[in-house]
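A single structure is presented below for examination.
Yeah, one chain of the complex is gone here, protein chain that is, but the others are all in their spots.
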Amino acid sequence: MRATVRTRRARIVLGAALVILGVALVLSLGVGARPIAPGVVWNALVSPDMGDPDHVVVLTQRIPRTVIGVLAGAALAVAGAVMQGLTRNPLADPGLLGINAGASVAVLAAITLFGIVAPSGFVWFAFGGAAIAAVAVAVIGSRGPDGANPAKLALTGAAVTAGLTAISMLILTTQTVALEVYRYWSVGALTARGLDTVTVIAVPLAAGLLLAALSVRGLNLLALGEETARGLGHDVTRTRVIGILAAVLLCGAATAMAGPIVFLGLMVPHLVRSIVGDDYRWLVTLGAPLGAALLLLADVTGRVIALPGEVQAGIVVAFVGAPVLISLVLRRQQVTL
Amino acid sequence: MSTADAPRLAARSLSAGYPGRTVIEGLDMEFAPGRITMIIGANASGKSTLLHTLARLRAPLAGRVELDGADVAGMPRRSFARSVGLLPQHPSAPDGITVAELVSRGRHPHRGVFQRWGAADSRIVDDAMARTGVEALADRPVGDLSGGQRQRVWIAMALAQSPRILLLDEPTTFLDLSHQLEVLDLLRDLNRTEGTTVVVVLHELNLAARYADDLVVLHEGRVIAHGAPADVLTADVVSTAFALDALVMPDPLTGTPLIVPVPGGAHTPAEEN
Partner (left out) sequence: MTGVEIVRARVRRRHLWVGVGAAVAVIVAVTLSLSIGDYPLTLTQVGQALWGHGSAVENYIVLQVRAPRTLMAVLAGAALGMAGAVLQGLLRNPLASPDLLGISGGSGLAAVFAMLVLGVTGPLLTLWAFVGGIAVAALLLAAGRAATAGGYRLILAGIGVAFLASAATNYLMVTTQVEKAQTALLWLVGSLSSTPWWQVVTLAVVVVLSLPLLVASARWLPLHQMGTPSATALGVPPRLVQPLVVSAAVLLTASTAAFIGPVSFVALCAPAIARALLRHGAIGIGTSALVGAAILAGADLVAQFGLPGMQVPVGVVTGAFGAVFLLWLLATSKGRHL
């Protein structure tokens, strides 16, 4: 695909993504167990009346979950793209690689073992947990003669996840109140936390996005192979560090807000890649709005398919994402590096 | 081995390849029993596909492979394995395995499910290791050996199978020249002393010319030449098969054909695939 064709296509996709995001936003604010018309939503935003139950729902439920959905979706999609670039592996997903599990177990520990219930407190655990898991996977998964091939990386991530789950099980069975907290932390949901968490993670998340944007050029070079990139005079280590830092910040932030969500970081970059090819500038730029839109749509779907109850967004994503992964695996070309 | 029980490996109207992609079409040939046959050709000419099909690693798309006149497709697996040994292109040894153990695995086709390891098996394995010159390395881990030594160990394993026919897929790739010669000398030695039929896919033209009794030149899935190297390797054949202008002259030391590329003589083949 020639560059100009690709750029034109990418711009079209960007436009489409923003439109979809807009639609998703509207739906997210209006749809639910209590359908609220867009007009009412607008009024709630512009001139809120706390006596109107619809307004209350919009302000206290719909807006927080929409904001979280946008931020977490964007963060995970971008983190997924970065991880795929770092590992040169189209199947790298922060959830599959156990990074989100690291963050959520750390948060669980913070809440139940250390009694840190304020977001400003446990958010740091989320980052710490994500960092530890990321390092573990990176180190284990790249050892051995054939480096980090997709299967080995995925298995390493699964093993790390299992290990972290075991730790959380340990916490759960020794701390009696933990189960209630854990139940909601083991699933990705946009309603787990509120806007107070968002304000805390806003800066780290923004920093993560910035770092991701900065790493993009390096990732494109890295895609040519490590030796080739070095031969072109590129500082591979610096890209790696920036990339991992970006991924940790983004995953930690997303998980602190919404719990561990798997497969989003896999699907969105893949979707973008199938339209505009393997250019990380676009994977990141288009990934953010698409990821946000997808997560919101998943959340909206979850609100309506199991009325009067709700299916959490993370579960909807998993139900869509797992078949996507399996079909990716079954189509030969996609699996190789 | 007398000519009477020398095995006859042949391809009859053989078409082979992958689903959706026929690499070899309508190939007919017989591999001279008790001789060294080398298959040469450019990349993607079908050499490895042919060898894999002969070794029964993949089923023919059409036609058949015959061993002593019988279609190999119908033969029981172990029975075929007792006749034909294979050294594949990238063999992988499990971590930590010793030379003796790897070579021992070659006895598998000869041992029934509950058959215990016997003195005969030990003798054959030791023999195989002696003939390939690796008996001193018997308890060393295969992973610690040099490229040339490792290839000899794999050949020993194929020998432990006691095959009548030995197929080798590019046994000299990634080896430096002295090791390449080591391996080829070993194969020639085996052929001369045991009469084992050897079929080798080889990349290096000049080595093939030097060591082969029979040369098979493949081009785009068809045999364009088959016979003694001196008869078969002409400038024309080299030009067609390898898209290369070259001088073909007798090697000053062995007399076998020596291919010397003409500077700037590489050209794009008439038909681009």
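Every chain is named by a letter (A and B) in the order it is written, and numbering of its residues begins at 1.
Just so it is clear, a contact is a pair of C-beta atoms (placed from the backbone, for glycine too) under 8 Å apart; a residue touches a chain by one contact, two chains touch by 3 or more.
All figures in this text were calculated on a predicted structure; none of them were measured in a lab.
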Please pick, from A:33, A:50 or A:166, the residue that touches the omitted chain in the full complex.
A:166
Touching the hidden chain, out of B:6, B:32, B:61 or B:97, is B:97
Among A:25, A:41 or A:136, choose the residue that contacts the chain missing from this document, as touch is defined above.
A:136
Of B:105, B:188 or B:203, the residue touching the omitted chain is B:105
Which is it among A:187, A:272 or A:294 that touches the chain not included here?
A:187
In the whole complex, what residues of chain B lie against the chain that is missing from view?
52, 55-57, 77-78, 80-81, 84-86, 88-98, 100-106, 108-109, 113, 117, 122-123, 125-126, 129, 135, 138-139, 141, 157, 161
For chain A, the residues touching the chain missing from this view
91, 95-96, 136, 139-141, 143-144, 150-152, 154-160, 162-167, 169-170, 172-174, 179-180, 183-184, 186-187, 262-263, 309, 311-312, 314-315, 318-319, 322, 325-326, 329-330, 335
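Just so we're on the same page, only the chains that are shown with their structure count from here on.
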Taking the mean of the CA coordinates per chain, how far is chain A from chain B in Å?
52
